[in-house]
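Here the complex is missing a single protein chain, while all its other protein chains stay put.
Order of writing sets the chain letters: A and B. Residues in each chain are counted from 1.
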Amino acid sequence: MISFINIFVNGLLLGGIYAITAVGLSMQYGVARILNIAHGEFIMVGAFLTWMLHTSLGINPLFCLALVGPILFLLGYLVRHYLFKTLRERTPSPAAFEGNSMLMAFGLLFVIQSLAIFIWGKSIVGYSFMPYSVYLGEIRFAANRLVIMVAAVAICFLFYLFLTRTRTGKAIRAASQDSDAAALMGVDINRMLTLCFALGALMAGFAGVLVSMDVKLNATMGMEYTIIAIIVIVLGGLGSIPGSLVGGFLLGIFGSIVSGIEPGLTLAAYYLLFMVLLLVKPSGIFGR
Amino acid sequence: MKLKTDAKNVSYLVIIILILAFLVAVPFISKPYTVILLKNILMFVALTLSWALFSGPTGYISLATAAFYGAGIYTAAYLGDVLPLPVMVLCGGVASFLLALIIGAITLRLRGIYFAIFTLSSVELIKHVLHWIEITVLGKRGRPVVKVSDSTVFYVILIIVVLLLVTTYFLKRSRYGMAMSSIGSCEEAAAHIGVNVVRVKVFTFALSSFFIGLTGAIMATGLIYIDSQIAFDLNYSFFPTLMATFGGLGNIFGPVIGAVLFSYLREILITKFPYVYMLIFGLVMILTILYLPNGIIGLAQTIKVKFLGGKDATATGRKVN
Partner (left out) sequence: MTKKAFLLLTLILCLSVALIVAGCAEKDGEEVVEEKEEIVIGAARSYTGPLAIQDVSCFGPVYRMWIDEVNERGGIYVEEYGKRLPVRLLKYDDTSDMNTMTNLLKKLIVEDEVDFLLAPISTAFLKAAAQICNEHNFLLIGAEGGAKELEPLMAEMPYFFSLLNYATQQAGPLVDMLAEHNIESAAIIYIEDQHGLEYKNDLVPLLEDAGIEVVFDKAIPMGVKDVSSIIEEAKSKNAKALLCCAYPDENFAVMDECIASDYNPDVILFGPGACFEVFYQIYGENSEGVMGWGAWNEKSSDKLKDLAERLIAHQGGERNMDWWGMAIYYAGLEALEQAIEKAGTLDHEKIKDILATEKFDTVVGELWFENGGVPAECYPGQVGQWQNGIFEVVAPNDKATNDPLIPKPKWQAKSE
């Protein structure tokens, strides 16, 4: 019984990382219609920045959230403003834009990754963060993953509040639901989409900070997180913040159970789950 | 009008035959590495043409190319010792064809980006399952592949490319081709006017995969040793897509030109500038999509319209979705 609870808890803790990885991509695809294959590279950049700040300046990784987030926000803003906006203006149909933006994001992936290699090199780097466990009765929580999960949930919650309670957030949601109507109501769609993409990058930055507390980093780590993020947003429904959260936790628990039975098939099971879900309910659990 | 079209076709044909004759002579007149280089470029041409055969007119972005390519490679690895080369290559094609029938049949409901990410995941799923089977059931990773001389590989790929060109040409002009374009412009409308959407989609998908499988099977003989990581490399899903976009999907020469230029660029980058290969490659991709949304062919046509004022250029806009 206790081992089963532990599997469940581990899945939950892992789910926190998965959720925060996915939220940003969910924004970018759900609202701005950009399937940002380079999302994982943004996470990688965030993680490397955190590592740099922590090891060279001794800044606590949690404080890095406040430093790394804005940098990534700016990066996302520039990328959307100079690349995807232009692409959108040049592409005739929204459907063609989806395809082309994915291909462009792939180019972006190459560029960001090689720049990261020039800056940080190719070798593995990392640091240890809270490498111990806390116990609740007999149930064990890895301390760093617990912190990550709490932070991830808090960030998602704040972000959700931002989207539902503030004027700008409401405008973003309006833009994602019916951009024509929103434009008629005086929402500057283009600005909203840029903001949205930048917010996605901000979330990727947060994810990077949190991820760096758990795993060791290298410049080619991004793709893995992009794939997990895609699985989670399909699981939870595009553009839905609660969906990403729940999707992340579900995937974490699912993965934990599979790896308890046959660890070798964990990744295969992720893809299988994802593909089956795509077929059965492509709009996701929280999909509209 | 009829006469004019014929004249145009004949001149196309003559030039194509000239190029082919030249290519056939290459192994006799050039250095050994030129054959290898051209073999590689032709491989990308074959993959890109196969990809464009289905994805061009229908607008579905398939990222399963690596899965079919890998299926061809694995078929070659398993059957290479027991079957003669042509049969083995054909088996590779058939294996991919069958795989594509399965993937095609279960992705019928998926549209747009969902189709792209589903096909992408299928590559990863096959890779991981195969790896797991090799390690836990067979207890050994990977396999050696039977070796064939580079010029043989070159000729086989040349044949595949010619078959592809012929297939693409006739398919475009057949009822299937029309049906495919109608699916590309509006699937509901196509179904409405009596196109058997399911059959057309699945059959063309499988047909394009057949050629990818052939290419994989013959290319495997140059790899000597393969495992699931080597055979199912996602780059082989992305490259054909990018090369076709780079060249332009407007007509049959777009993918060819795209693949030739792109793979030659790649060759120069990895030999002359080893460390910046990824950076330049990424930049070229971004700039292409940004400034050449209709590819090189689109650019050529824009120039032509500007300078020669041709009328037929309007008909060849990009047909994605």
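What we mean here is this: contacts are C-beta pairs under 8 Å (C-beta built on N, C-alpha and C of every residue); 3 or more make two chains touch, one makes a residue touch a chain.
Remember, predicted model here, so these are calculated numbers, not experimental data.
Across A:Asn190, A:Thr220 or A:Ser283, the single residue that touches the chain missing here is A:Thr220.
Residue B:Ile230 is the one among B:Val87, B:Ala189, B:Ile230 or B:Leu287 that touches the chain missing from this view.
Checked against the hidden chain, the listed residues A:Phe129, A:Phe197 or A:Tyr271 yield one contact partner: A:Phe129. In the full complex, the hidden chain is touched by subunit A at residues 3, 6-7, 10-11, 14, 114, 117, 121-133, 140, 142-144, 214-216, 218, 220, 224, 255-256, 259-260, 263-267.
Listed by residue number, the positions of subunit B touching the unshown chain are 4-5, 7-8, 11-12, 15-16, 18-19, 22-23, 26, 30-34, 36-38, 40-41, 128, 131-132, 135-136, 139-142, 144, 147, 150, 219, 222-227, 229-230, 233, 235, 253, 256-257, 260-261, 264, 269-271, 274-275, 277-278, 300, 304, 308, 310, 312.
In the analysis below, only the chains that are shown with their structure count from here on.
The centroid of the Cα atoms in subunit A and the matching centroid in subunit B are 32 Å apart. On subunit A, the positions that touch subunit B within their shared complex are 29, 35, 83, 86-87, 90-91, 93, 95-96, 98-100, 102-104, 106-111, 113-115, 117-118, 227, 230, 234, 264-265, 267-268, 271-272, 274-275, 278-279, 282.
The touching residues of subunit B, counted against subunit A in their complex, run 59, 61, 106-107, 109-110, 112-114, 116-118, 121-122, 124-125, 128-129, 132, 135-136, 238, 241-242, 245, 276, 278-279, 281-286, 289-290, 293, 318, 320-321.
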